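Here the complex is missing a single protein chain, while all its other protein chains stay put.
Per-chain residue numbering starts at 1, and chain names A and B are given in the order in which the chains are listed.
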Amino acid sequence: MRRSTLLSCLAFSLGISKLLFATPQVLNIGNGSEPKDLDPHTVTGVPESQIIQNLFEGLVSKDPQTLKPVGGVAESWKVSKDGRTYIFKIRKNAKWSNGDPVTSQDFIFSWKRLLDPQTASEYAYQGYYIRGGRDFNLGKVKDSSQLGLKAPSPETLEVVLENPTPYFLSLLYHHSLYPVHQTTVQKHQMRWTRPENIVSNGPFTLQKWEMNKVISLQKSPHHWDAPQVKLEGVNYYPIEKPETEEKLFQVKKLHVTGTVPTEKIAYWTKDNSGVFRRHPYLGTYFYWMNVTRPPINNKLVRKALALAIDREKLVKFVVKGGQAPAEFFTPPGIGDFHPKALLPKDGSRIAEAKKLLEQAGFPQGKGLPSIEILYNTSDAHKKIAEAIQQMWKENLGVQATLYNQEWKVFLDTQHSHNYMVSRAGWIADYNDPNTFLDMLTTGNGNNHAAWSNTSYDELIAKAAKEKSPQKRNQLFQKAEEILLEELPVLPLYIYTRIYLLSTDVQGWYENVEDVHPLKYVSLK
Amino acid sequence: MSEIMAQSQSIVNEEGQSLWADAWFRLKKNHLAVLGLCFLVFEMMLFFGVPLISTVGYEAQNLELTLAAPSFQHWLGTDTLGRDLFQRLLYGGRISLTVGILASLVSAIVGVIYGSVAGFLGGKIDGFLMRVVDVLYALPFIFLVIILMVYFGRNLILLFVALGLTQWLTMARIVRGQVLSLRHKEFIEAAKSLGIRQRKIVLRHLIPNTLGAVIVYLTLTVPSVILEEAFLSYLGLGVQAPMASWGTLIKEGVDVMDQAPWLLFFPALCLSTTLFSLNFLGDGLRDALDPKGAKD
Partner (left out) sequence: MSLKYLLGRLAVMVPVFFLVVTLVFFMIRFAPGGPFSSEKSVSPAILKNLEAKYHMDEPLSRQYLHYLKDLLHGDLGPSFKHANRTVNEIIAEALPVSLELGLLSLTWALMIGICAGGLAALKPNTSWDYIPMSFAILGICLPTFVVGPVLVLVFGVWLQWLPVAGWESWQDRVLPSLTLGFAYAAYISRLTRGGLMEIRMQDFIRTARAKGLSESDILLKHSLRGGLLPVISYLGPALAGIITGALVTETIFNIPGLGRFFIESAVNRDYTVVMGTSLLYFTLIFVCNFLVDIFYALLDPRVKYV
């Protein structure tokens, strides 16, 4: 009896592996944590967006090599002279996975849904660029027909914006502005994203969703560009432990990993089989400086602390992933903006820091209370904080104490400004400096430094209305200069994306936004 | 004289004798136990003595010498930030050993008293006390610790409370199981019939007879407390960086085990040898304190 079950188990598992090998065009991806949901309007995480980008399609898509907008559901578009009106022409053969055509009404329904206060979308602000979007989302205007959206025909969508937004087309690749299928959403409510219910419009459809195990996508026969799609299927494995993922990659169970364990980066850099991938990414690792807390409320102290950190050393020996030291706040290259380095690199900065500290009334750190660094529990954050603590002690004679908190407690502490210095990271929502610099305006919910500066606010407001890209970048540069003078944030390094990619994978391009539309990908 | 009479006789007679002096005498004859004890004392001296005279701190980093193999300069190698593992182990030992032994003792005392009272009184009271234990098992530990930290801050006493909190429950169940089987034995019945007060029966006759199981479980509790401390530091309770404990050192060692196996090996070795000593000492203590062994 037992032997026979054993045998059948064996036969079964052999069957599965045979099945896997018989279908070569199936990509296996390590995808971090288990997705919360697959509803484009309510999710916020990276693992979710990775899947949704291949399950749904927005008006425009992105060329993975140039990151320039290319046709998606819309085959072409026109922009008015004042940069505030967009007219999209929707493809006739754009279809939902149940065969329904995708129409301009679908977008109007979807964007209203995104902005509807009842949906309670955390990404609703991605719809604030549409005229009336903010007021409708905040409940000030109840009538959704006031929104700047019109559908003169099923193939035409007219969008009126609040401001000329040069990066609007790039925003459309974000999942919050993807369409959803009206009747499906209304019929199944919260459960519409389950495999048995979901209707999507991307190159792939959802086939299977086993919690904490796998999410499988299958090529959609109804997609307009289906002949171009080479993969038959994609398996997203939620693997939280980078070490596990790495080992699965080594035994060829995965084609792509989400990351590489920090301590194994050195090993993989030396590997020359070409699987190790590393490229810059639009994110900054920094510390919030609570400007209401003494002694951090003193600008000179903040500056001295900022100068006393050897970022080169931090990146090379502690973070180790080939990240760039951050001498500015905005990651370079975002929306063609390259901020000038404002924190000097050479040895003079330590002398400068010492001088500033003396000016602030704390020669050699005497009389300065211990600086408290708060971080959310993680070995990586701990190591960085420990290294910085050591640098402040050696270079300035400043004492620091470290303390960690569990994630939600940490968020609570940060929101209530109940800290002195706190670890943070920010990743671009869209490819424009505004996604970083807007965060520090007065009253912005994400401005955890409690910092307020009127000339800074004016610069950001001006940039929002500016049409000329050069002039906008000049305004952003000025804003950067204020930031690095006032230092409500203490930038540390610019993120890199590090992962392993099988050499069998073709059509996968490295880019700063880390977007890899799978419709271009195939297996050798 | 019947066996029962003999035992109850000895219960009456033993009262004036020094149980402890007797036990100490027998413990000294057990070489392994003495060895274990000596090792623990030696360790303690090392942990508290060496840092006083050493020049390198446990937190001193040398970023250019990370993950270095053991050498003359760094006896046990260096960690990912180039800190001396030997120093970190010594400082970590202070914390881990103190926390491990104290928290285990606290959990043992609470668990033994609770368990023996429940087992001895039996019936409804036993049912009630054991259901309380069941309920306490079910409370989500993370929330318990987080809430305690909100109200009491991050302090050392809370660390002991949090660690002891979970450990005494199983101890109580084990002791109660033992007592349930003991309480109807002849010598307890005899003690009852002689009119000895309940408190005395529990303290003098029941608890000593459970010591075997208690000591074994106690020696198992020490390492699990030491390792659990690493989990509490996840919640922000416990040792604060850059200080390390054995639990956190082992945890960090696992991440680099294929490049720098010594970072896992030495902390694990420290914990194991300590546990070996504790076990020998524990076995010795059990034999020494065993009321039955005394009749040999």
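As a convention for this text, a residue touches a chain if its C-beta (ideal position, glycine included) is under 8 Å from a C-beta of that chain, and two chains touch if they have at least 3 such contacts.
Keep in mind that this is a model prediction, so the values were computed, not measured.
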Per the touch definition above, residue among A:253, A:355 or A:417 touching the missing chain: A:253
Of A:124, A:171 or A:449, the one touching the omitted chain in the full complex: A:124
Residues belonging to chain B that touch the chain removed from view: 3, 122-123, 126-127, 130-131, 134-135, 137-140, 142-144, 146-147, 150, 169-170, 173-174, 176-178, 180-181, 184-185, 212-213, 215-217, 219-220, 223-224, 227, 250-251, 253-254, 257-258, 264, 268, 271-272, 275-276, 279, 286, 290, 292-293
Chain A residues that touch the omitted chain in the full complex: 6, 9-10, 12-13, 16, 34, 36-39, 42, 44, 117-122, 124, 137-139, 190-194, 210-213, 237-241, 243-244, 247-248, 250-251, 253, 406-409, 411-413, 415, 444-446
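Note that in this section only the chains that are shown with their structure count from here on.
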Separation of chain A from chain B, taking each centre as the mean of its C-alpha atoms, in whole Å: 47
Complex contact set, residues of chain A against chain B: 243, 261-264, 266-267, 313, 316-318, 377, 379, 382-383, 385-387, 389-390, 401-406, 409
Residues of chain B that touch chain A when the two form their complex: 59-61, 63-64, 66, 80-82, 142, 146, 154, 233-236, 240-242, 252, 255-256, 258-259
